[in-house]
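Have a look at the structure below, then the notes.
Here the complex is missing one protein chain, while the rest keep their positions.
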Amino acid sequence: MKRMIPMWIAIVAGFAMLFSAFFPVTESLGEIFGDMFNVVAAIAFILGAGSLAKINLAKVSRRDPGWGYAAVTLACFALTLAAGLGKIGAAPNPKFAALAWSGDERAEGALFGWIYESALVPITSTMFALLAFYVASAAFRAFRAKNIDAILLLSTAFIVLLGRTFAGVVLTGWFPDWASGLRLENFSVYIMQVFNTAGNRAIIIGIALGVAATSLRILLGVDRSWMGTGGSK
Amino acid sequence: MDGYGGIQVSGFVRFLESLDRRWIYLAMAIAVAGPIIYIGLTGKTLPETATPAAQAVFDAIEELPSGGHVLFSFDFDPASGGELIPMATSIVRQCAARGHKMVFIALWPLGAQLVDETIKRVITADYPHMKEGVDYINFGYQAGNEAVMKVMLTDFAKAFPNSSNGTPTTQIPVVHGVTRASDFPLLVTISAGYPGAKEWIQYVVSSSGGRIKMVTGCTGVQTPQLYPYYPTQLTGMLGAIKGAAEYESIVNDAICKAHPGTTTPAKYLEAQRRMGPQLGAHLLMVVLIILGNIAFFAQKRAAAGAKS
Amino acid sequence: MSARGSLWQRIVGGLIGTLSLAALGGVSVSASAAPPPDFVEAIDVPWDAGGVLIVSWRVDGDPSAITGWLIERREEIDGAKWVTVSELPAAAREVTATKLSHDHAHRIRVTAFGESGQLSKGLETAPTLAHANFFIGAKLPLFVGILVVSTCVIVFILSARAGRPIKIRRIAALDAVDNAVGRATEMGRPILFIAGIQDMDNISTVAGITVLGHVAKTAAEYDATIEVPTSRSLVMEAARETVQASYLSAGRSDSYNPDLIRYITDEQFGFVAYVSGRMVREKPAACFYMGCFFAESLILSETGNSIGAIQIAGTAESTQLPFFVAACDYTLIGEEFFAASSYLSREPDQMGSLKGQDAAKLITAAAIVIGVVLATLASLAPDGAFPAALTWFKGVLGS
Partner (left out) sequence: MKLSKAWIVVLLVVIALISLRAMTGQGMGRVYVKAAPQTVEISADAATGTEAKTIRWMEWHAVPPKDYTAAQAADPAQTSIQMSWARTIGLWMAAFFTLAIFSFMYRDNPGYRVAEAVIIGVSAAYWMVIGFWDTIVPKLLGGLTPAFVREHILPTQIDQSFTQNIAMWCALALGIMLLMRLSSKGAWISLWPLAFIIGVTAGLKIVSHVESDLLAQSVATFKPLAAVQRDASGAFDLMPTIWKSLANILVVVGVLCCLVYFFFSVEHKGLVGRGARVGIWYLMITFGAAFGFTVMGRVALLAARMEFLFDDWLWLIDPAGKRAVDVAAMIVGI
């Protein structure tokens, strides 16, 4: 019984949202759900924070190996949360200077802004920058002419890579005008506009059908594995 | 005689096969750091040839009559600022030079700060005559992704009730007479993912029946995904740092022609400076693909030799 | 608005226009300023969400003296005053007035600007109600599209329930799930499952959670440990519900440990920093990436490759497929990822829905073929009937 109700909630809510797109009186239902979802997701943070704190606190109290790092995580979490919610060091908003919480905690001078500049931005953008190294090692290992598919994969990447830089212009810049289409930078644009468009369009159409079927399976109660594959009890 | 059943495999190929991926990482580090230091010390950059997609962005802004309203949406975060900040800087510079009215919004929480930084770097620094609220305004971040776009279609003020520093939208002169998204003849989105250019096309451009022209600056990873929309639903497109460098050189040439004798400040050469390491890294990638295949074929021939 | 719609609109518009003209017959025309319009009408857009009137007007005399137009509206309630809708250049003959209330009629006044900008006498329309219709006409093709896809899926679900055998082609990536879990059990190393970095309001994440349900059931049967770090609190909740129920149905509810399914951080690259570190230290034997991924896809798959794990990925983000294809052992491309849950469930209903997807694909392909043929004929014989047929067919499909 406990599992039938959630399934029916999903079915009713889903069809309500599906039909809301077609009738003017309910057209704005999608926006309202957007706001509602953001609020529920924000409240769900409490569970996330709870899990984060519980696991790290347990690690510290049990002195598991690497508990020092868990302590660092807890300290940073508490400090950033306090700096953000308390708007520590945030200059008041010139328009509403009298109000305590009107300042922007993300501004330069505030502690929260300082943590953002000296910890969050450097670590996240450096993690992002690691991709330049991983792209190189993936290319070296994966782009080997094992079969026709792999040959097409690596040769297209090869053409696009050369076409994107000054080297491409040097190598094929001397092509005569009637064959200008074969110049690397034009050829890679041609590949994009023909093969990439066709490939991406088919993937997008496939995804649209996949999403439609997945949604229908949920709306018709056929696929209940989001509640665990126990099926209905 | 070792290795593959008696066939002598050259030392170089054996080195390639057992190559530890960390050598590749080191090679990439040098391929990027080298040009940075060289260009940093000497200040020389490589010339850029403009592709049609970048020229279309310049033309779309140039054709808009001066004082026209331009809606900017900063849908990215500092993590992908390396590619997108030079684009935002040069597009805002061209709009300021053209005297357009600029309205900034952000659908990524960190976008709001990037708007302020761009305004400080371009407008406050080089176009001080432009007043906040009269010539440009920053509405900051609004949560809700596509939902915000849908609200903007019918009522801009409802989606953005007040600007980022708290002034109610009704009291801001630059958006006077703007009731809906389609009141903006030109939409510029600087986008790094979701929500971004694709959602703007789906929810705003295609349903405006062509009244809104849209140009976008996007990360390299998004370029292939947006090409199908160019040039029908997407008027112009800047793809990755190369698009930024091409567009930057077009804007710099145009402004230098308009004001002869002035040199372009360093902050407007950022994208072209970054093209140096691109050449180094791309050549390395090409060499790696070739080496990878040399190792593969040598191994295959050796294995075939062993079998026969 | 497709061509067909505006044709029908004109006919009705004409009727209302003539009535309003008759009512305003007596308006005297002052010749000194720019001549006012000779005929003005306001039409409620049919089948729309309401609040929108299309105002059009005509100038029979010599329009050279007109430099622009001022469009104003007034609600038919006492005390309401004229509100400016917009100012338009001289050549304009039509404007759309939006954001009007649904329950009161509106009167629209069109006034011409003379040379020095002074206003001439305006011409008003009869009060017209911009009422909200029951159904949004422009969305009819979309409604039909969803209806077609749904019918295909439902028909094949019913036929599967009626016992007709459903044959689905082998999908290598999904057949590899069992031996990946088996490998992890032999080597006594954990399984890592990542359901993407988006929240539960993303359909890829929901699909990822459904796949997690099946993988967790297999893991429970093999008694392997499955770790699910999540990048959103709601995803942690959904994952815990699914894994707990899967362990329950595999009869292993005692070995279910909620702490293995934990929230890390919302930040994309903070989450990836944690997961890469964990991969290098725990060395999971099998990694599953099922859901919505962005740039971090290659960091995860390259790190996974460096520790020698079997990697099975599935995403609908076409931008990340190249990296999964390059660095993972198996990749589910777009639609295959959405079919994973049904394929793994082996339930007749779900297999039937896959066949339904194929039927819808056939219809889409047929529509594309028809469209291409029409486009080719329209290009070859531009003045024949084909261009109109092509535009009509495009209108039927909603653009």
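Here the chain labels run A, B and C in written order, and each chain numbers its own residues starting at 1.
By our rule, a residue touches a chain if its C-beta (ideal position, glycine included) is under 8 Å from a C-beta of that chain, and two chains touch if they have at least 3 such contacts.
Quick caveat, the model's predicted, so the values are computed rather than measured.
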Legend entry - Where the missing chain makes contact, among the chains that are shown: A, B, C
Legend entry - Among C:Leu70, C:Val149 or C:Leu212, residue touching the chain not depicted: C:Val149
Legend entry - Contact footprint on chain C, counting only the chain that is left out: 139, 141-142, 145-146, 149, 166-171, 200-203, 206, 234, 237-238, 241, 263-267, 269-270, 273-274, 276-277, 280-281, 295, 318-319, 321-323, 325-326, 333-336, 339, 354-355, 357-358, 361, 364-365, 367-369, 371-372, 374-376, 378-380, 382, 390, 393-394, 397-399
Inset, instruction - Just the residue numbers, please: which parts of chain B touch the chain that's not shown? - result: 22, 25, 28, 32-33, 36-37, 39-41, 43, 79-83, 109, 141, 143, 146, 161-162, 166-168, 202-203, 206, 219-221, 223-225, 228, 232, 239-242, 265-267, 269-270, 273-274, 277-278, 281-282, 285
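Throughout what follows, only the chains that are shown with their structure count from here on.
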Legend entry - Centre-to-centre distance between chain C and chain B (centres being mean Cα positions), rounded to whole Å: 25
Inset, instruction - Please compute the C-alpha centroid of chain A, do the same for chain B, then give the distance between them in whole Å. - result: 18
Legend entry - chain B, residues touching no fewer than two other chains: 21, 79-80, 224-225
Inset, instruction - Specify, in ascending order, the residues of chain A that touch 2 or more different other chains. - result: 124-125, 128, 135, 137, 139, 141, 143, 200
Inset, instruction - Would you mind writing out the residues of chain A in touch with chain B in their complex? - result: 30-31, 33-35, 38, 93-96, 102, 106, 121, 124-125, 128-129, 132-133, 135-137, 139-141, 143-146, 154, 157-158, 161-162, 164-167, 169, 185, 189, 192-193, 196-197, 200-201
Legend entry - Contact footprint of chain C on chain A as seen in their complex: 18, 21-25, 27, 37, 40-41, 44-49, 51-52, 54-55, 120, 123-125, 127-128, 130-131, 134-135, 137-139, 141-143, 153, 200, 203-207, 209-218, 220, 222-223, 225-231
Legend entry - Residue numbers on chain C that touch chain A, as the complex places them: 48-50, 132-136, 139, 142-143, 146, 149-150, 153-154, 157, 199-201, 203, 206-207, 209-210, 213-214, 216-217, 232-234, 236-238, 241-246, 248-249, 259, 262-265, 267-270, 272-273, 295-296, 298-299, 301-302, 305, 316, 318, 321, 323, 325-327, 333-335, 337-339, 341-342, 345, 347, 349-350, 353-354, 356-357, 360-361, 364
